[in-house]
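Below is one structure; the comments refer to it alone.
Missing here: one protein chain of the complex. Every other protein chain is in place.
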Amino acid sequence: MRVLAFARLRELLGGGEVHVAIADGSTVADLVRQLAGHRAEHTAALSASRVARNGRLAGLDEVLGEDDEIALLPPVGGG
Amino acid sequence: MRVLAFARLRELLGGGEVHVAIADGSTVADLVRQLAGHRAEHTAALSASRVARNGRLAGLDEVLGEDDEIALLPPVGGG
Amino acid sequence: MAALLRVTAEPIDPRALEALVRGDDCGAVATFIGVVRDCSDDGRSVTRLSYEAYETMAREEFARIAGEAKARFGTCTIAVAHRVGDLRVGDVAVVVAVASRHRDVAFDACRYTIDALKQRAPIWKKEHYADGGSDWRENRCAEQAGAS
Partner (left out) sequence: MAALLRVTAEPIDPRALEALVRGDDCGAVATFIGVVRDCSDDGRSVTRLSYEAYETMAREEFARIAGEAKARFGTCTIAVAHRVGDLRVGDVAVVVAVASRHRDVAFDACRYTIDALKQRAPIWKKEHYADGGSDWRENRCAEQAGAS
């Protein structure tokens, strides 16, 4: 699936749009674990971030669909 | 002496700058009475107004000097 | 230049006022623009306004207000421009621009300055109505001492 990454997470994951193959029935938490991949810096950055699903903040237990637009949102700094 | 009049008082007194002959030792209150001259509309407008002497609000008992700049200030409406 | 008041018969450019107050250490500019409305506070249809000012005293009053704002809220730079003469609906009557390092100071000082100016600056407004009438309008007041 398609995952948008911003700011620090964009840099860590090597791009603003990353493609991830997920198993059927995966949740937001599963996706986050998969993206972190036991890398300490990734884990820290992801745990400080929120996940949006189709433009709304998502809970960790929400089940993902292949067509969802997932976005990884580090702490914001606009304005 | 020279008296500046603004807004409603400018219109009532027939000009933005009026010249008034005052007796030696006249106070602000004397000047106001003299300007009102028993005319009801003038008296009402002056009693709702404040008097500035050389750019600062003046008390009624202050004694005027010939060189003072006196200004008649109706309730303000700026902004 | 820490405080500036302009009384002018020319149209006011809020951007020019902001340029006066801004500096490289300023992260925030709060600007208030007062515009001539088509309707008075009591619901009459307004066609134009005329403003007049006792300019020398207005300048002194503004300097006092700016000093108070800085003492209360913190370091900032404040500029004000007020139109005099005839204005039409949609014209800018007054602009207050405040620049500061942070936005709380800019907002607080901007609001304090326009509130105090409306109460205290020797500036007067005459409203002209669609029905042909006109009236000198006073701002709702705080303290107001009669002169006689």
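A, B and C are the chain letters, set down in written order, and residue numbers restart from 1 in every chain.
One rule holds for everything that comes next: a residue touches a chain if its C-beta (ideal position, glycine included) is under 8 Å from a C-beta of that chain, and two chains touch if they have at least 3 such contacts.
Worth saying up front: this structure is predicted, and the values here are computed from it rather than measured.
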item	value
Among the chains presented, those that the missing one touches	A, C
Among A:Met1, A:Val18 or A:Leu73, the residue in touch with the chain that has been omitted	A:Leu73
Where the missing chain touches chain C, by residue	14-15, 18, 22, 24-39, 89-90, 101, 103, 106-107, 110-111, 114
Sites on chain A contacted by the missing partner chain, in the whole complex	4, 6-8, 10, 28-29, 32-33, 36, 43, 46-52, 55-57, 60, 71-79
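As a working rule, only the chains that are shown with their structure count from here on.
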item	value
Between chain A and chain C, centroid-to-centroid distance (C-alpha), Å	49
Distance between chain centroids, defined by C-alpha means - chain A, chain B (Å)	74
Residues of chain C engaged with two or more neighbouring chains	none
Set of chain B residues in contact with two or more other chains	none
